[in-house]
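With one protein chain withheld, the remaining protein chains of the complex are depicted in position.
Presenting chain A:
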Amino acid sequence: MRVALFVTCVNDTLYPRTGRAVVSLLERLGVEVEFPVEQSCCGQAQFNSGYRHETEPLVRRFARAFDGFDHIVAPSGSCAAMVRDNYPRIGAKARAEGRGSELADAAASVVPRTHELTEFLVDVLGVTDVGAYYPHSVTYHPTCHGLRMLGLGDRPTRLLRAVKGLELVDLPGAEECCGFGGTFAVKNSAVSSAMGADKARHITSTGAAAVCTVDNSCQMHIGGTLSRLGSPVRPVHIAEILASTEEEQW
């Protein structure tokens, strides 16, 4: 089984710790993970802002970089959802525009192999107890694309509940969007900030030490808001919790 890590451009550039945690976690579970260096970005920011044609080279690059791997694992709900939901749409539109089936074929080849991290753990590896140790109270915010586009369901919380020492605290209004939304955060900053402030208030009200998500782009907005509001709650990616062991704290 050849497994590739799609680290995502946000993690690569801003949150390399998360990528390293995925490598550590998967290796602990006996998976030899590779990092094809030709990878870059799924193109979500371009596509969701309306620049479909700018996204196309990135779709081709993604398919090329991950050619030959059995599984592509992404520690990001929204990047995995971009590949699974939107690559086929990009392919279909190109075909409808009379530009052949190259992009549609590229999409079809990567869609079934692309998994968000918790899907890969639960569905492909069949584990919920990854042997992690994280002695903190944690509240979980289900990010929108993981929740509603991928349908992650209770996979993340099943994994978290199996972590030794971890106390999972319910988050009020958990399923409401944090207000990030990519360029939405800047284009509609007033509404985005108001949503972020409400999310931060709910998170702080749990009294948890950390807020966990499967998506560092949302986390950048949530963490940035928490820190600006002086909240003591730390943002942490689920990979970093699952990578933690008694011997090695992340």
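As a working rule, contacts are C-beta pairs under 8 Å (C-beta built on N, C-alpha and C of every residue); 3 or more make two chains touch, one makes a residue touch a chain; residues count from 1.
Quick note on the criterion: contacts and distances are computed from a predicted model.
A chain of this complex does not appear here, and its UniProt-recorded name among "ABC transporter permease", "Molybdopterin synthase catalytic subunit", "Lactate utilization protein" or "Proteasome subunit beta" is "Lactate utilization protein".
When you scan A:Arg148, A:Arg161 or A:Arg201 for touch with the missing chain, the hit is A:Arg148.
For the chain left out of this panel, the touching residue among A:Ser49, A:Ser109 or A:Thr128 is A:Ser49. Where chain A meets the omitted chain, the residues involved are 7, 9, 11-17, 19-20, 24, 27-28, 30-33, 35, 37-41, 43, 45-55, 57-58, 61, 86, 89, 96, 144-145, 148-149, 175-177, 179-197, 220-221, 223-225, 227-228, 248.
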